[in-house]
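Encoded as structure tokens, the structure appears first; notes follow it.
Removed from the display is one protein chain of the complex; every other protein chain stays in position.
Right after this comes chain A.
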Amino acid sequence: MATTFVGGRHHSPACARLVAETIEALRPAHVLVEGPVDMNDRLDELLLGHEPPIAVYTYYRDEERSHASWTPFCDYSPEWVALAAGRACGARVRFIDLPAWHPAFTGRGNRYADAEARYTEVTGRLCREFAVDNTDVLWDHLFEVEPADGLADRLTAYFDLLRGEATTEHADVEREAYMASWVRAAQADAGDRPVVVVTGGFHTPALRVLAAGAEPGWPEVPRPPQDAVGASYLVPYSFRRLDAFTGYQSGMPSPEYYQHLWEDGVAGAAEALVASVVGRLRGRRQPVSTADLIAARTLAQGLARLRGHADPSRTDVLDGLVGALVSEDLSQPPPWTVRGPLRPGAHPAVVEMVAALSGDRVGALHPDTPAPPLVAAVTAELLALGLDGSGEVDLDLADDLGLRRGRTLHRLRVLGIVGFDRLAGPTGGGDPVFTERWRLTPSDRRLPALIEAAVHGATLEEAAGAALRGRVEDAPVDRLAEVLFDAALCGVTALSDDVVTALTTRVGAVADVAELGRVLVVVVGLWRYDGLFGTAGSPVLGAVISGAVTRVLWLVEGLHGGPAPADHRRLLALSATRDAVRHAESVLATGRGEAVAVLGRVAADPQAPPDLRGAAFGFCWSLGGGADVVRAVRGMSGPRTIGDWLAGLFAVAREEVLSADAVIMLLDELVHALSEEDFLVALPALRQAFAYFPPAERETIAKRVLVARGTGGSARELLRIDVDPVVVAEGMALEAKVDAVLAREGLA
């Protein structure tokens, strides 16, 4: 009985080679592999003949938590190689780690992340000792570019050192105890024949101790609780996603490079990397001269020699390229020196280097691979609605079929399935658009996205509903209106009570009136009109409206400030609040009386900004507050405040102003009485204020002014000036200046 532990790093070509050699040499009875034990019955599925990268995608949901994670495999993953090599030599191959849904994996998205990344103290010291930037460089230096002799011993020494000094997390202890129980059982079963155990090297030292002795009887496979929902499916994976894990989730970076290393060796991988970077840069029309390439190669060779590598390693090549190709300062350290994603604004050469390291290889599943029910449901639904093709599709939402097709497409869009893009359609509640245009583009990324969306449910309606509920809970407030509108578009109207509570709490905590206004505009629109999507009178929307109105009233009273340009978004918020009070009073917790009282105080508050006071006044007026509008206008008639005050008034109470002749006459009188200088001061704000009237209404106002002044002429002509008003204003300013000079010199 002999057990050989091969502890390496996940996705390391050197370790994969070692695994293959060890299994071939020992021809063991059992090959035990770190991987989800609940997939053991489905190993045939894994070995159907896929093209890696692929991953086992696992989702899980119970009352307390939901979790999704991936177990990714590439051609050069030691675990993947162990499966194939073990089968080939007739060994019994098994996964021995806890299932992905097990609490030990809470918070882990990538099963094959580097466990040692969580124990940085030791690795930090090793990096200093070897004078390298980070553990990835250290790993290349010690294992990937070194000749294979003695690799097993070096790995053992490395991981013994790491493990020896780290105190282990509880989750790791739990997993190791479970894995060890499988090893003991395999040892008992194998008798005199060898056993090979392939795990992450960080676990090996512990396993070696825990697995001493034989213990007949295979361990039990943990079962998820009764009420939990979860499953595992194979998904096609991509190098880009594999490389996108960061922090504690990250594993070996640069999959494309290591794929070449696996296929062609160190020198071949270096060549391929340079070729790929240069090809990409030239493809983007960035100049790369032969002299640059010579310099890059010289530097890479020099660095390899300095660092003691026979052939240039990954970072030797990259350092050489960056030295030769970048001739200005970089805005951030090259990403291979610091471990982590590239921030925006990076040098184009560095961007292409990172892209070349990641590669764009996408895996493919064998056609016989089972898929979750959602995939079949969606395929059938698309087929039934005639949406399985490509190109542009026009929908008439007033028509029942059109509405159903629209809902299906929106549900797919909400789930983030690629290739369903809406080109045109209604943009908010009450939008009188009843047609939609979509573009369908089939893509090979659709299948993985659908498999992963299966976490939300088995049918499209169920999945989209669950996804939207999740978004309602997580969305920042400025996106909330969008989420609620999406829900309407998807035909998801029933949101549970706790979602409603969460929503109102969120709305109640917003600190910006303008943001609330945006939510209110959309939601009031949906609540009032939308017979089309069935949202009119919806209690969920009612709750949001009520919460938002209460909050706006609270915030508005605290807004103070002197004269400032009118804030259009703030005014819209007040107008939307007014609409809510006027049309949706039945659902409001704060009634009309309180609202008018609050805004009456704001309108009278000399500390409040003028636009807000105007809007508050309009609010009360339009809700029948019985205010004396003429007096109010007179009170705000200073040239610095009148325009902004009117902007507020017009934004909220346009119709009321139009029907009150006295106001228009008063404004005419006030403007007429302004001195030349004051008029210029007030002009910009006045123009902005009158922009709240559509052209036809402006014409009505002009007509009334003409009638009142007793001068004939066309009101339309009055509004249509040939000269840009800005030029007129500048001319007036110039005239005023000339007059002033003349007066100063006594020539006036």
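The definition used in the following text is that a residue touches a chain if its C-beta (ideal position, glycine included) is under 8 Å from a C-beta of that chain, and two chains touch if they have at least 3 such contacts; residues count from 1.
One rule holds for everything that comes next: contacts and distances are computed from a predicted model.
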Of the listed "Transcriptional regulator", "Glutathione ABC transporter substrate-binding protein GsiB", "Protocatechuate 3,4-dioxygenase subunit beta" or "MoxR-like ATPase", the name UniProt assigns to the chain that isn't shown is "MoxR-like ATPase"
Among listed residues A:132, A:409 or A:450, the absent chain is touched only by A:132
Which of A:307, A:518, A:551 or A:570 touches the chain that is not shown?
A:307
Which of A:329, A:655 or A:724 sits in contact with the chain that's absent?
A:329
Consider the whole complex, including the chain that is not shown, and state which of A:319, A:352, A:486 or A:515 touches that chain.
A:319
Could you please point out the chain A residues that touch the chain left off the display?
131-133, 137, 295, 298-299, 302-303, 305-307, 315, 319, 322-324, 326-330, 332-333, 337-338
